[in-house]
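Note that one protein chain is taken out, while the other chains of the complex remain in position.
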Amino acid sequence: MAVTDILARPFASWSQQKRQGWATILVAVAFAIYPFLTDDDSNIDTIANAMSYATLALGLNIVVGFAGLLDLGYAAFFAIGAYYYGIFTAYQVMPHWSSGWEPLAAVGLVEKINQGGGDLVHFTMSFWLALPTGALVAGLFGVLFGAPTLRLRGDYLAIVTLGFGEIVPIVARNAESITNGAAGLNGVKGPTIPAWFGFEGYSFGVNATPYYYVGMALVAILIFSSIRLRDSRIGRAWMAIREDETAASAMGINLRNFKLLAFAIGASFSGFTGVFFVSKLQVATPEMFNFSVSSMLIVMVVLGGMGSVWGVVVGAALLQLLQTWILPRTTDVIRAIGETVGSDFLMSADLVQWTQMFFGVIIVIMMLFRREGLIPATRAQPKLEMEEQHADVKRGGFVNVDRIEKWHPGTGNALEIKDVTVRFGGLVALNKVNLTIPAGGVIAVIGPNGSGKSTLFNAITGLVTSEGSIKFEGHELIGLRPDEVLARGVARTFQNIRLFPKLTVLENVLVGQHCRLKTLPFGAIFRPPSARAEEQGALRKALDILGLFGNRLTPRANHTVAGLSYANRRRVEISRALASRPRILLLDEPTAGMNPNETLELAEQIGELNAMGLTILIIEHKLDVVTRLANRVTVLDHGDVIAEGTADEVQRNEEVLTAYLGRAHRAKIEAQDAAKETANG
Amino acid sequence: MISRRSAFKAAAGIAAAGTFAVTEGAQAADKTVKVGMDLSLTGADSESAIRVGNGAILAFEDANKYGEVPGIKFDLVKFDDGTATAGQYDPAQAATNARKMVSDKGFIAALGPQMSGAGKAMSPILSEGNLAIITPSSTNPDITDPKFAAQYRPKGKAVYFRTVTTDAYQGPNMANFLAKTVGIKSVYILDDSGAYGVGIADSFQKRCEELGLKVLGRDRLDPKAADYSAVLTKIKSLNADGLYYGGVGQAGVKLAKQVYEILPKIVKAGGDGIYGVELLKGAGFPAADGWYASNASPHKDDGDKKMKEFSDRFNARFKGSPDDYTLTMYVAARAIIETVKVLQAAGKPVTRDTVRDGLQSVRMANSLIGPVEFDENGDLKNKVISVFQVKKDASKPLDNMDDQFAYIGIAPMS
Partner (left out) sequence: MTSGELFLQQLINGLNLGAMYSLLALGFTLVYGIMELINFSHFNVFMVGAFIALGVLRLMGLDGQNVILSGLPLVAVILVAFVVTMFSTGMIGVGIERLLLRPLRAVTGPAAMILTIGVSYILFNIILIGVGGDTRNFANPLPSVSWHFGEATLRLRDVLIWGITIVLMLGLTYFVQFTKLGKGMRATAQDPEAARMMGVEVDNVVGLSFFIGSALAGASGLIFGLYYNYAKVDMGFSAGLRAFTAAVLGGIGNVPGAMLGGVLIGLIEAGSSQLIGQAWADVIIFSILVIVLVFRPAGLLGRQAPNKS
């Protein structure tokens, strides 16, 4: 943040939004007037090229920065966009003319040509049509390449994408009839603006300036889209996947769809760029898209800051200008100095040959000392006021409860677990477990460590495969994905807290609402009134839920959760689960690690949730909490249900006492009982 | 790299001594004209790019030193079309360089690029600016093909000149040579996936089919792979008489080594892509021994002497021996110098327009690569293809081209 901080200092009185707005306008104006300030076409061209790489970096940032999917073959999509436009304008694929082509000729997509011999079809796709369709085609390939990689962990994903990155140029080189192979396409057209009501039409030709403005528009559009996507349901889902796939899935995010969506949108950005780039260059050769390009794009994204929209644009521009502009110019200057002072050493300097070396050093230094990049994605955390820092510690559960909609638990059983067995290899983690949770009740599961409690939760929420039957409100849950389970109304927390560390408190809670929201990429980018209303509703609801905890969370809504206290992270996790509007809440040791006061406070709050009509299944070690909250208690040991009953009953169950509470405790209880009996008798 | 200072002094001294055709003012100041040189100086092939560029450096340094064109001083400006992003030559950067040259009216002509992909990106821009470029090594015929004139020279006039023949002659003439002079009956064809290699192998193959020379197969090598033994085993199993390789040294060197191991008896031949020091240095003997290589120029008896003289000069200046594209680059630079000399002698202004027109009619009867004249498309008029064969001469330096490549004769035109 350092650079921007220093720049922002004189304008500290302005609001952040105002500062950012003006800075954006200033940058845009500077770029818009630049071509008028130079008479050197190559400067304009250099910047136009840098813009191409900025758009590529923006696309890669969606995949790597937002969704955390390490793609080492991103140049493949660039190639696909480029060849798509190239092939449909060049004199390469020319089938024989037949009358079937006439409708296409009428709309200007093809023309009839004759190069001696029969009539041939020459494709003449308009640049303006190719831009969106090129994005679409690249996006389809994104899905195609993404699909086999969905199950792969990060490093395997990297190598498979690298493979795709190798395959595409090889195909381009060897499929000569379509691509003209290594020699490159001939006759790729530059864009034209057709004549229009007195405007006589304009052909871009080889003049760099019009491409510069198209490039600038592309960068602007893609920055805008990236920011809009980032700040939407979609972007939050991607970042949740990046931070913790399992938790993201359990919070209702369909991993498959959203990973594919990231691949598709990322690829479509580079499809855009491919069309633009090849129309400017008017040639496409397979060498333009090799691994070097993919790896350099990764470097650009890393240098700028992964997940940081402005960062990657700056990173791409810097690296591109460094090699094509800054180093050559510096070389000239050094040589000029050398000529003046008569130093042969300086005169023979050639920094350009050292470009790759510089890049290597830059990468190493950045990784060692500034991993978040030049402009980090995580924003600075606003400092808290004194009174905000001190929570108004009072017992008595939630505040502003009336802002939260009540639940209507209905009657009968909410959750019916029958003969559920979970095996890990030879180990039976759950053995024919039966458990019934009545609607509106609070059921506790206890048992020693390793007895299968968390496995039971994982089985219910679809994180492990299980046999038997788990019915929620009459619907079978086994076989559903975690996100489908959540959508049915079964939300959970995790024993070891699985929040999304780099997201803010508010964003974490918004992710919880994912399955209740509908915004798709179109809505996220263009924000029609319905999407806007939905987002505002979600925001309000999230704040209401955070508000339940008084001023414990509300002042910290914009802090990343990584910096929160342990207890507050527990609260955020519960808030996140509540945000999904569950019909049953599964709490896995919610008070673990809390001090007695906090424990009591949370227990009261859980009771209050139940009073509001929410059914609760809780794993808990602290017996006072269990006793206080649970209607009934189930005890697990080594995957078997060994007892069931009220808290009092199970505390007296012999098997439970031996298995769980230990012999000493058992002796104590027995002694108490004996004392009571003596007293009564 | 360029130690220009001494050249400056010498040139200035000569100019001062024989003041000639000073355009204005009392001072005898030379007019400096810029010549751009676009090479791929970034990436794994930068060393050979430097060697190619040295040809032009030598030509212009000498011209300046000896005041060959009175009143004119040449300033050779190097451009790198390689980028770290591409890891090698980058057509986008080549296009930027072309714009840079076009924007600066001081540039009267240009040299390069090495690769056809870069040439395709540069040619339309240079045509708009009417700036002539002479390539020492890009051989893809499309760029100068009149069929694609609208694409590569939208202004009509040829701007893309070459001091190498396109793939259209070397391949077929070598096919003639192998079929008629050597007398092989069957051949297997390989290329190295590059624009040059594919083109020359295609034209070779086409001619073989016309001649009835049996083509047993055609394969494409991955130039970055290390091992071609599987392909060569396949060729061995087909009992081919001959092997033709279209491509440059990168794959050629490795191929030569492995051919020697697996197919020791086969007749092996290639284009000018392997006619160079890289084969001698990289593959060495005995692997390089016996390879035929074509070169697109007539070989003269006195050529040896001239070549020797050039080699010595080159070695004295750059510590190393030139290879074939150094020669074509040197000759390209000479063509520009000759053109400017003619213009200056005729009292015509030296601008990019006059230089372009001048190149169209320049004649160098006796250059290092034979007679140089350009046709209306910018291609060499001379289509004579010479054939050389590597024959080890242990008494001479083993990495010197002139000593180890023995001249065999002119390849039959038909």
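Residue numbering begins at 1 within each chain, and the chains themselves are lettered A and B in the order written.
Rule of thumb we're sticking to: a residue touches a chain if its C-beta (ideal position, glycine included) is under 8 Å from a C-beta of that chain, and two chains touch if they have at least 3 such contacts.
Quick caveat: nothing in here was measured; it's all calculated off a predicted structure.
Asker: Could you run through the displayed chains and say which ones the absent chain touches?
Answerer: The chain that is not shown touches these displayed chains: A, B.
Asker: Out of A:70, A:109, A:321 or A:404, which residue would touch the omitted chain in the full complex?
Answerer: Within the whole complex, the residue contacting the unshown chain is A:70.
Asker: Kindly state which of the options B:45, B:128, B:338 or B:379 is in contact with the chain not pictured.
Answerer: B:45
Asker: Pick out which of A:104, A:171, A:399 or A:428 touches the chain that's been left out of the picture.
Answerer: A:171
Asker: Looking at B:214, B:257, B:313 or B:383, which residue reaches the missing chain?
Answerer: B:257
Asker: Kindly state which of the options B:249, B:271 or B:322 is in contact with the chain not pictured.
Answerer: Result: among the candidates, B:249 touches the missing chain.
Asker: Considering the entire assembly, which residues of chain A contact the chain that has been omitted?
Answerer: Residues 64, 70, 148, 151-156, 158-160, 162-164, 166-167, 170-171, 173-174, 244-246, 291, 295, 298-299, 302, 353-354, 356-357, 359-364, 367-368, 371 of chain A touch the chain that is not shown.
Asker: Name, in rising order, the residues on chain B that touch the hidden chain in the full complex.
Answerer: 43-48, 193, 219-222, 224-231, 233-234, 236-237, 239, 249-250, 253-254, 257-258, 261-262, 278, 281-287, 398
Keep in mind that, in the parts below, only the chains that are shown with their structure count from here on.
Asker: What is the distance, in whole Å, between the centres of chain A and chain B, each centre taken as the mean of its C-alpha atoms?
Answerer: 51
Asker: Using the touch rule from the top, collect the residues of chain B that touch chain A in their complex.
Answerer: 1-5, 41-43, 46, 80, 83-93, 95-97, 99-100, 102-104, 116-117, 120-121, 124-125, 128, 140, 142, 147-148, 150-151, 154, 193-195, 197-199, 220
Asker: Residue numbers of chain A touching chain B in their complex, please.
Answerer: Its residues touching chain B are 39-42, 45-46, 49, 52-53, 91, 115, 173-174, 176, 181-184, 186-187, 205-208, 277, 280-283, 285, 287-288, 290-293, 296, 319-320, 323-324, 328, 339, 342, 344, 347-348, 350, 352-353, 355-356, 359.
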